[in-house]
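Pasting a structure below so you can have a look.
Left out: one protein chain. Kept in place: all the others.
Chain lettering (A and B) follows the sequence in which the chains are written, and residue indices restart at 1 in each chain.
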Amino acid sequence: MRTLRLIRAGFVANLKMLGTSSFFLLTSTVQPVIFATIAFYMFRTGGRSGTLLYAALGAGMMGIWSTTLFASGGMIQWQRWQGTLELGVAAPAPLPLVYFPFSLANTVTGAYALAATLVWGRILFGVPLHLVHPWLFFLALPATLLSLGLFGLLLGSSFILYRHANALANLLEYPVWIASGLIFSLSVLPGWSRPISWILPPTWGARALRDAAIGGAVWGPLGMTLLLGLASIGASAISLGWFERRARRDATLSLT
Amino acid sequence: MTRWLRVFLVGGVISYRGLFNWIRPSIYIPTMLGSPLFQIIFFAKLGQYAKAQDTGFYVVGNAVQVCAMASVYGMTMAIANERWFGTLGPLLASPGNRAAVFLGRGLPVLANGLVVSAFGFAVGAVVLGFHPGWAAVPSLAAVVVATACSCTAFGMLLGSIGLRAKDFWFAANLSYFLMLLLCGVNIPIDQLPGWLSAISRCLPLTHGIMAARQVAAGASLVDVGGLVWTELSVGACYGVGAYLLFRLLERESRRAAVLDSY
Partner (left out) sequence: MRGVSFAVERGELFGLLGPNGAGKTTTIKMLITLLLPTSGQARVLGHDVVSDAREVRKRIGYVFGGDRGLYERLSALDNLRYFAELYGVSGRDQRRRIDEVLELVGLKGRERERVEGYSRGMRQRLHIARGILHDPEVVFLDEPTIGVDPVGARELRALMANLIATGKTVLLTTHYMFEADELCDRIAVIAHGRIVGHGTPAELKAGVADGRVTEIEVFGIDDPVLDRLRAVEGVTAVVVEDRDQKQLLVVQSTGDRELTHELLGRLDGVSVGRVASREPTLEDAYVALVTE
């Protein structure tokens, strides 16, 4: 119960802070909408009209990944700049629990991207917003966001261990869009890349959402998404543990 | 004359190094080379799946666009960062010819853009199997140089705006996305609604990409001369605009003493 309260507290706090950031606004609405538009034109040209919803969902997921990557990737570093990292470490709660809510808030605001691409698609390109399995869709969505929120925590706790994490973050945007098959089928990628796709939570989350919207088996991808989310918890705990020990030993918690 | 050249070259390179803090390999490689690599692959694969255009369309479009990214960002940073590092004051107080200083900033950015573009084409050849043919390479290079020039000028304008505006990154990032959509990088501009394609023609990169595609398909440099000139003219307009804006801001800030408050 305490745990849930703490998660809610951090979630709400970060949500309020994100509302004031123009960078966030850009990544979560303008960028996905532009990519969605490019995709809509391309799909229309190629005659795959039936997959405009596919494109809208894909672009939305791309936006969710971008927010997760950039906001959560830099999260621990940001706390350090704010001077609040020490407060987090000195709290009685375990560090992963302290920062998971922030990561979750980052990912959830990425859902604006999904809403934006769907609305944009509907209004400007006549994308049909008919969902084949609506209940499953609204189950798959929070599950995907939860899983990505956990994955975001892993990103944040790993990036803080490297000095040039920002460059790394830039490098992971397109590749994950490609490897997760967010906006095109994995069939256009070479076979050897398949295992990479399988360990990425966005792959399964996107698949679950697509299957729920357009038709397909939802439960498999849904299960994989949650499983990978759980794995992320374990990996984050390890990563954050390393970080905390090293930072306390080397006195780097309060450095900018 | 030689003094002008020195300010141009030496001042440009040194300031570039200092401000454009991506030059370390650990940062340069992921940002300048890694990102374009995957951008090209992304759109080529998307195009393949959507069955919209052939691979070459996307390779050429994106390989030229990535030099735009390098130029626009590089230039914006080179100029706007002067403010953050507080070097704007000393710069404006220096006696160096403004134009020389300004252009000197642009040269390294231009060179960088070329490197990135060449890399993009290499990616297209090695990873995606698109070979425009060796005969096309010199003409392609010329087109890319012209495009890089006009994009650098555009970057100068954004950078100059950045000197004044509070959040210039927003404008720079926004322009990146808009150019991706509007300049014919992934969508032929005649597919866009009329008013949008009109905007496209006023942006840098658009004509350069059109020329590059024709050259890759076998046209000679003479054939695309018109397009290249248009591209350079568009760039020149932005360059002039940037210069004027810079002088205006400089004069205004000296009057209003607001330089350091940025």
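Operating definition for what follows: a residue touches a chain if its C-beta (ideal position, glycine included) is under 8 Å from a C-beta of that chain, and two chains touch if they have at least 3 such contacts.
Remember, predicted model here, so these are calculated numbers, not experimental data.
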| item | value |
| --- | --- |
| Contacts of the hidden chain among displayed chains | A |
| Which residue of A:Leu6, A:Val119 or A:Leu139 touches the chain not shown here | A:Leu6 |
| Chain not shown, touching residues in chain A | 2, 5-6, 8-10, 12-13, 16-17, 20, 81-84, 86-93, 98, 245, 248-249, 251, 253 |
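To be clear about the criterion, only the chains that are shown with their structure count from here on.
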| item | value |
| --- | --- |
| Centroid distance [mean C-alpha coordinates] between chain B and chain A, Å | 30 |
| Chain B partner contacts - residues on chain A that touch it in the complex | 22-23, 26, 30-31, 34, 37-39, 41-43, 45-48, 164, 166-168, 170-171, 173-175, 177-178, 183-185, 188-189 |
| Partner chain A, residues of chain B touching it in the complex | 22, 26-27, 30-31, 34-35, 38-39, 41-42, 45-53, 167, 169-170, 173-174, 177-178, 180-181, 186-187, 191-192 |
